[in-house]
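Shown here: the complex without one of its protein chains, the others still in place.
Which chain is which? They are A and B, in the order written, and residues in each are numbered from 1.
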């Protein structure tokens, strides 16, 4: 076996090393985050004031759709897979991922899939314009021709996710160092184990629903056409059976990251380890029986409506357990507030706010007023941006010194945090108000009564975007140079990854370590 | 690290204060609306109550949870020289904070379930309205009254494109509002003709998906006369943001008068079918109809959008007139091109066909008369 990385570009193209693949995932996701962010800025620029200024309504819809798709499938999911690739083997004391070649395959599908997806922007009829939830029949009978490319892009990126998830499960189940029992695994590993299970369970369902679309579009079937005996709402059921677990796929690994960071900077063991594990499992289980809360207004029978309302509300219980555990971990600790900790604390607060609005949405009668308004947009950006994105950012600051051996610049890190924190709240908090005031989502133009909130949101979005440029600069500067990091990096952090040198050697744990 | 922790608190508080002050202002300026409307129906008021109740629960929980967090961030920070404790478990604590949320949820869920059951009870309605969503307009049909009409956005293009000052009802105004009586139980039956739309009037607390091929229903008793505005609330394509809803709630007698007026207008229109129009009359009317009903897709200049909506400078619009009439009357099944036979009067169809064949340099020189359309519909 080779001992160091190969030279030149082929190191990346042909690699089987989990650290290289992890880095590629992370850079890819960063690029997609910027691409999705640019789409978001087009949206925000158009919505800066009432009237049509910058883009056509049809193009606006393409921006909304591509923004959602790129952020969800291109930015957040690959970022978590990247972190999993880097950290899981190091945290469980394994030499690499279980199936290293398949690992590289999972990665390389993504650039192709997203190139294909993005190329639709230049096709006749334009890119997909039916929202990231692509409800039929808008996405079938009434879709632009590029929908076929969209469908196949989903197919192959789904295959990538499934292979990635299988790899992670095999790694965790099979490659733990001796002594690393399940209940001793770091929470990041636990949350990823459960996330991988969710992925394998629901990505095929997504593939199923796009296959049905493909059949309806090109082969004359009538899955989603009432005239032939089908039902457009069938689409929504199948989609959300995937879609709701999908949103937890985007948050469970975040829980894991934050559960690693808070104890380190509180200098106190994580409170309630076991209940954290059970809560994660409970959330994953419940995520399969709540999907129709996205469909409260489609006319479900009353019994269904009640069932899905109560099941959805239940999710607050295990999620609450997690929040309380984090607070209890901080309580009576000896806290310092380095950048990863700042992002984690903001995560806890702002994610909880997003959870609260989620709970309000879960109240079916109230959802009749909230549904498809900016209140929903506010909800999911609060759980996704300070949720998924902040946790990823926290994780990057936390582990970056281990990856590249250099310490990032703390002042710049803090500056990034505060700009992002302020920008984010200025962007997304007003959306609660415009939503409650009655502004529907996915519209390029609106009445003047929503004008003030939108103007504030747009300003915030550009501020938040600028903060991310700082992040990019920070990361590159740290990789190029900076103070050398110690092997432990932080004060007494928990976990095997801190027992190897910084930067982590190309191959770690070729002989498994004995874990306590 | 006092500064950082203090800074975080200060930021959050400062931000909250900023928002609060804006909210206080909001009462005066209508443009800063920030909360859900109470509305004018029992259901909407019920929902508003639930909403506020939920909101205060969340605020309460937030104050407790974030309060404890901020306190420990302040007291238990390393810069104060504290030594970390080492506890990491407490069964009774964990049980408590599992049980209390469950209790709170039950307290939230019970009234919500009651409201929901009430909201679903559409029995014993006094007026039934069939609402059909089209790309991008609404059709209303008062069942049992033989009244049916389309309702289109009436905001002028100039306002949208910024050439004219926007009026206060910008994008929330239509050519023909739906008129309903106050104090009666009205049942809305909602469906769609092409893609999914959603009929939403916030003041009624009614939001129902309009699903092609299926019906959904909901109800309202409007307690106060007035004009109520809403919008389509499901992404339905290009002009999703441009299909508003306007309902005028009137007294019973005014409502009756409106019904009669509508019926009279329909009868008058039917008579016009017999009439023969001049080319200029048809062309002028056709231009109006085209801009109202067709330009959204085929564009004002007839060029369409490549790949999505065909250009009318070539193809059927400059081919045999019977084919042209047929496309407009029957649409092209399975595409966005709807059957306009039911949507437009014979006169309007004749006019728009004439217009398309002769506008934008299409010099076909021929015209269609309302009677031609009538005959075509009858299968000649």
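The rule is short, and it goes like this: a contact is a pair of C-beta atoms (placed from the backbone, for glycine too) under 8 Å apart; a residue touches a chain by one contact, two chains touch by 3 or more.
Definition applied: contacts and distances are computed from a predicted model.
Matching "Electron transfer flavoprotein subunit beta", "glutaryl-CoA dehydrogenase (ETF)", "cytochrome-c oxidase" or "TRAP transporter small permease protein" against the UniProt entry of the left-out chain gives the name "cytochrome-c oxidase". Residue-wise, the contact with the chain that is not shown comes from A:99, picked out of A:43, A:99 or A:180. Among the residues A:109, A:185 or A:315, only A:109 touches the chain that is left out of the figure. Touching the chain that is not shown, out of A:14, A:182 or A:285: A:14 (per the contact rule at the top). Across the interface with the omitted chain, subunit A contributes residues 1-2, 6, 10-11, 13-17, 94-96, 98-105, 107-109, 111-113, 116, 145, 148-149, 151-153, 155-156, 159, 162, 165-167, 169-171, 173-175, 200-205, 207-209, 212, 214-215, 218-223, 225-231, 233-234, 237-238, 241, 301-302, 507, 510-511.
Although one chain is not displayed, its contacts with subunit B can still be listed: residues 120, 122, 130, 189, 191, 213-217, 333-334.
The definition used in the following text is that only the chains that are shown with their structure count from here on.
Subunit A and subunit B have Cα centroids separated by 31 Å.
Across the complex, subunit B is touched by residues 50-53, 57-58, 61, 123-126, 129-131, 135, 137-138, 141-142, 144-145, 225-227, 231-233, 266-275, 297-299, 302, 305-306, 309-310, 313-314, 316-317, 320-321, 323-324, 327-337, 342, 345-346, 348-349, 352-353, 356-357, 359-360, 363-366, 368-369, 371-373, 414, 418, 421-422, 425, 429, 433, 436-438, 440-453 of subunit A. Of all residues in subunit B, those touching subunit A in their complex are 1, 4-5, 7-8, 11-12, 15, 19, 30-37, 43-44, 46-47, 50-51, 54-55, 58, 61-62, 65-66, 68-69, 72-73, 76-79, 82-90, 93-94, 97-98, 101-102, 105, 108-109, 112-113, 115-117, 119-120, 135, 159-162, 166, 168-172, 194-196, 198, 200, 202, 205-209, 211-214, 216-217, 230-242, 305-308, 334-336.
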